[in-house]
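Just one protein chain is left out here, and the rest sit where they should.
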Amino acid sequence: MSARSIAADVASGARSAASVLDEHLARVAEREDEIHAFNLVTEDKARAQADAVDALVAAGEPLGPLAGVPLALKDNMCTRGIPTTCSSKILEGWRPPYDATVVSRLADAGAVFVGKTNLDEFAMGSSTENSAFGPTRNPLDTGRVPGGSSGGSAAAVAADFAPLAIGSDTGGSIRQPAAFCGIVGMKPTYGAVSRYGLIAFGSSLDQFGPFAANVADAAALFDVIAGHDPLDSTSITDFTPNAVDHLDRGVEGLRVGVVRELSGGAGSVDGLSADVLARTNEAIEALAAAGAKVEEVSVPSATLGLSAYYIVAPAEASSNLARYDGVRYGLRVDAATTGEMNTATRTAGFGAEVKRRIMLGTYALSAGYYDAFYGKALKVRTMMLRDFASVYENYDVLVTPTAPTTAFPFGERSADPMTMYVNDVCTIPSNLTGHPGISVPFGVGDDGLPVGVQVLAPALGDGLTFQVGAVLEAAANGGDAS
Amino acid sequence: MTSCEPTVHEPTLPDEWELVVGLEVHVELATQTKLFCGCANEFSTDPNTNVCPVCLGLPGALPVMNAKAVHYAMKLGRALGCEVHDSVMARKNYFYPDMAKDYQTTQYDKPTSIDGELVLGDGAVVGIERAHIEEDAGKTTHVGGGGRINDAMFSLVDYNRAGVPLVEVVSRPDIRTIEHAKAYVNELRDILLAIEVSDAKMEEGSMRVDANVSVRPVGSDELRTRCELKNINSVRSMGRAIEYEARRHIVLYANGEAPRQETRHWDEEGGRSTPGRSKEDADDYRYFQEPDLVPLAPSAEVVAAIDATMPVLPAARRARLGELSGASPEVLATVVERGQDGLALEAIEAGADADKVLTRLQNDVAVNDWSKLTSSSLAALITMETSGELTATQAKQVLADLIESGGDPAAIAGERGFEVMEGNELEDIVDQLLADNPDEWARFTSGDDGDRKKMQGFFTGQIMKATKGQADGRAIAQLLGRKAN
Partner (left out) sequence: MSERITRDEVIHVARLARLDLSDAEIDEFAHQMSDILDHAADIEALDVGDIEPTSHPLPMVNVLRADERRPSLDRDEVLAAAPAEQNGQFRVPPILGDEL
């Protein structure tokens, strides 16, 4: 059932929030052992929230827009009094003394928190294989990864443990798992959604965003979480989210650019599999059939994104993760001196991928190398911003595949970090530029697994991504607007 | 340490060496709240009670800049004659338990204020390289062993102070004497108090001084290896530290060695500096722009408004008094430092002798509370003294009364029985005495120096007898001198 219909049923009294929750928890009980979408199922909290909603309904009090709707939270979101681990041993058992702003907004909207979902440790990864607490399995094929880093949230929605989930996207960590799991995932414009309480990985790149089984639900969730937060200095001051308003505007006359460098043809990066490209082309044709003006366009700096990202993100991460030192919270491995204690704690507490990125980032920022790597990467970012800006003068949105392949089997890409990083080649540019992007399922690959198509828009064009996404979804579903 | 350790308390450096000192002063801003969060910016003896996710650096917390701190920082920059321009916060990355995030949010290559100067009481100018905004760290206490860090069994950390707003003022290495170093710190403190951005108390830690010390041969303009001295807790201690360190360098050079560039810890009790602990990698701070904050871009209007509301600063206040009197720089500095220059100006405007006003203030109004002394009563008193109505001793007495309980100087003089001696009355007495003692007067007017002195004493004694001690010694001397010519 869609989140909207659940909300409508609860509001009308047709169903109780408690019974909605029971239904979802039953599915969790049935498949969670197999899928491991959650680090923690927060049943007590959920029941209390559902009961509170039912009490409001009974009293005829006003309800939030998501009242009674079960929702899963990625375990890098601070939830007061509820363990928040980032799927890392270094934060195992840590209970934040505060709620992330997004968590407060969702609670105020009446959402029912089913649990904290699994992720690649500290959001570093594209498969959720880097979790310290075991991987999450793709509900559509449990021999395959769900994508990452928000694999748990994507799997929770794909398995209908909850119709809605929140993930975070730093280099594609919402969009790529959405594509792998056959659901909708969206990364907002940087600054559209508060980062207060988002346990930081890459501060200039991170954004919370919505997962849902359909575009309309994702839009509704976006409208609840987005908007200025005075506790986040990087949060956009003048931003009124109105994604739902965009849903039925269609694409008549819209100028759609197909990014040559990510299209598989001449001038494109390698590694985009043929079936993914085929589905993407079909999606593009569907937009044309719906009245859009479609054209190929070159965005040369798009391919530089991967290199720049794998310097900028680890650099920021190396600094953001310094605080995990065993002094104030989390794991501590004792030693004779504080310095040794820091080292022993971090060595025991961080997994290999996290260590690798901390090392990379520390190196990129270190004396003698700053200009060559980090300094250079920031200039590449400027180039990308200029490039995209000039493209968006002539195009309203851009379309690319979301990921180069469908969901791959466990272990296939763990040996060599670069093969894992390449997963993000289509999504990374918009993290560096801060532009919004959505992944919408569009058909399946040769292996029967879902393919996701990405729609990108300029900054503050969040509504536009849902607008185009809705058309793609209708086309994918055979022309029905479900 | 070598047997060539320098002894301290020699008053000057060897002639051929010149002192080169730059001072880095950290100033705690007197805002209500911390730099990045709404926790109280106030001293508390109850540890970890003024903390929140932001200043504790909890996962997910984010900083938001305090507008007042920025305002105070710009005000300080302008008071130091700096250019205030667009600035950017940066992260300084290193591990230390008093830093909750294991990086300090500070300013690096684009600080708030640059290129100013501080003018000292004697007119010497010390360049200000920059003044930037940064957050303070928490406090660590070392427990066990000797209470010093090397003997500790464990350490305790309190984050109440973490996140308190600081401005770091960095001078150019223009300071050449210890007196100037002290004057610099005192002047900076006076400015901070005048513009009301900090209470600037070294004893309480709201102003902290680190000294960068090097030496060079007189006549050279090179900058040799410098050492940074930390743990200086008073102006006096700073003087000792600078002197010790300079001598240590000189001894090293004399032995054909050279000081290592390092941070050293000043040990006030032992009267020496010791090397900071080994910091092999501590200097690679990997600065980069703080991604959780956006740049500061003050408009020209904002800076103009700060200039327009800037109070008159100590240097200008000294200058204003200096225009009106011949008092020495020390006197001007003291009067201004105490905040008595307003009083002095009004008294001078009311007609009192400027030099006398300032001297009396410096010598006799060195008190905490002089609120009962008004400028009109001060002016009246000074005039009574300079006209000879009161002796110096009597004037001091009346002044003390005015400070204690206010009132009118003439009334007080009357109550105390200080006859306000009319000028004519004194002169009449003197004329009478001269007439009665012609031989002595002749010796005074035409005798040699020895005679003159003796006769002056004779007549002064006689006049004192005749006036029951109420005549003013100087007035007498002046009168005698006048009559002799």
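For reference, chains read A and B in written order, and residue numbers begin at 1 within each chain.
Going forward, a contact is a pair of C-beta atoms (placed from the backbone, for glycine too) under 8 Å apart; a residue touches a chain by one contact, two chains touch by 3 or more.
Note that this is a predicted model, so its numbers are computed, not measured.
Chemist: Relative to the complete complex, which of the depicted chains are touched by the chain excluded from display?
Modeler: A, B
Chemist: For a quick check of understanding: of A:27, A:249, A:293 or A:328, which residue touches the chain that isn't displayed?
Modeler: Here the residue in touch with the unshown chain is A:328.
Chemist: Decide which residue listed in A:7, A:145, A:262 or A:308 touches the omitted chain of the complex.
Modeler: A:308
Chemist: Which positions on chain B touch the chain that was left off?
Modeler: 31-33, 37-40, 46-53, 56, 64-70, 86, 88, 94-97, 140-142, 144, 149-150, 152-159, 230-231, 263, 265, 276-282, 284, 286, 288-289, 291, 293-298
Chemist: For review purposes, identify every residue of chain A that touches the missing chain, sorted by number.
Modeler: These residues of chain A touch the chain that is not shown: 94-95, 97-98, 190-191, 204, 230, 233-234, 236-237, 303-304, 306-308, 310-311, 318, 322, 325-332, 334-344, 346-347, 350, 355-356, 358-360, 362-363, 366, 372-373, 375-383, 385, 416-418, 421, 432-435, 459.
Note that in this section only the chains that are shown with their structure count from here on.
Chemist: Determine the centre-to-centre distance between chain A and chain B, using the mean Cα coordinates as centres, and give it in whole Å.
Modeler: Each chain's C-alpha centroid was found; their separation is 57 Å.
Chemist: Considering the complex alone, what residue numbers of chain B touch chain A?
Modeler: Interface residues on the chain B side: 53, 56-65, 91, 93, 95, 97, 100-103, 155, 157, 283-284, 286-288, 291-294.
Chemist: List the residues on chain A that touch chain B in their complex, please.
Modeler: It is residues 76-78, 84, 86, 91, 94, 96-98, 100, 195-200, 203-204, 230-234, 315-316, 318-319, 322-323, 325, 327-329, 338-339, 342, 362, 365-367, 370, 374 of chain A that touch chain B.
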